[in-house]
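A single protein chain has been omitted; all remaining protein chains appear in their positions.
Now for subunit A:
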Amino acid sequence: MTATLTERYIAATIKSLPPESEMDVRAELEASIADAIEARIEEGEGRADAERAVLTELGDPGALAAGFADRALHLIGPRYYLTWWRLLKLLLAIIPATAVIGVVIAQSLAQAPMGEIIGQAVGVGISTVVHVAFWVTVVFAVLERTGADTGVRWDVDQLPEPKSAGMGRGEVVASLLFLAVLAGALLWDRFQGFLRPNGEPLPIMNPDLWPWSISGLFLLIAAEAALAVSVYFTGRWTTGLAIVNTVLAVLFVSLAVSLLARGELINPEVIAYALGNGVDADAQRTLALITGFSIVAIATWDAIDGWRKAAHGKR
């Protein structure tokens, strides 16, 4: 009784069903479709047209099969969506950045050319983003289909604290204190010495930096302090303050990194002293690289943070 189109439709519907219900669904669908076609023929339609109309009305066999098997027609439904999205954001904030920094440090240590370092960093960055997004989504799609419990429950204690867009009193005090300690440490290093190998102070910072480069550094420290105070009194980060903050960060990075790169930041006598104590040149190079990257990373974060808070303050 069944014609080809119907046979194909039924085959497409039952192929993804569990074997135990396959025969039953086939038999029932055959009867139902035949009944519907007959009803249309009785109303004067041609067999071919009737069959076509009935199957069109039944719709996508995949959807019908999902209905029979009680299967979800979405990749990640409302039950898992928020957990998936929060985890994905968290992992994307951490893993690609960590991988890129790792690759850059490793390639720099291997003395790879600049172009290659950048190329590798971009490649690794993109592929970790893709991998993280893909695997997290695969895991959640499987959870959605198996109905497993992630054990993640929301409760009121998870509500985020309202973020103040400006600087609290504690924050400005901490910021000023840090800058004061930094300035004090520079002075102490020069005149009292953290290292006193023979009872004489041996400055870690290159004494040749005095007075000009160090004055620049002190100026930057004073400017940072002024910025912290003005953010405190403005009550929030503004675009202007974010620009000043970025400029200060760029100045600091260019001063510190260029001195570091030229080998003028650290006292050569300290290096000689360290070499005498068994620190080899490779370790020294590694140390300089890591110091450089830390400076760049911290300054970049600081600049971005200023912009973020400025954007947040506008709302």
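Here is the rule we use: contacts are C-beta pairs under 8 Å (C-beta built on N, C-alpha and C of every residue); 3 or more make two chains touch, one makes a residue touch a chain; residues count from 1.
Going forward, contacts and distances are computed from a predicted model.
The UniProt record for the undisplayed chain lists the protein name "PadR family transcriptional regulator", from the options "Proline dehydrogenase", "Oxidoreductase", "PadR family transcriptional regulator" or "Macro domain-containing protein".
Across A:29, A:117 or A:253, the residue that sits in touch with the chain not pictured is A:29. Panel shows subunit A; residues 1, 21, 24-25, 27-29, 31-32, 34-36, 39, 57-59, 63-64, 67-68, 70 of it touch the chain omitted from the view.
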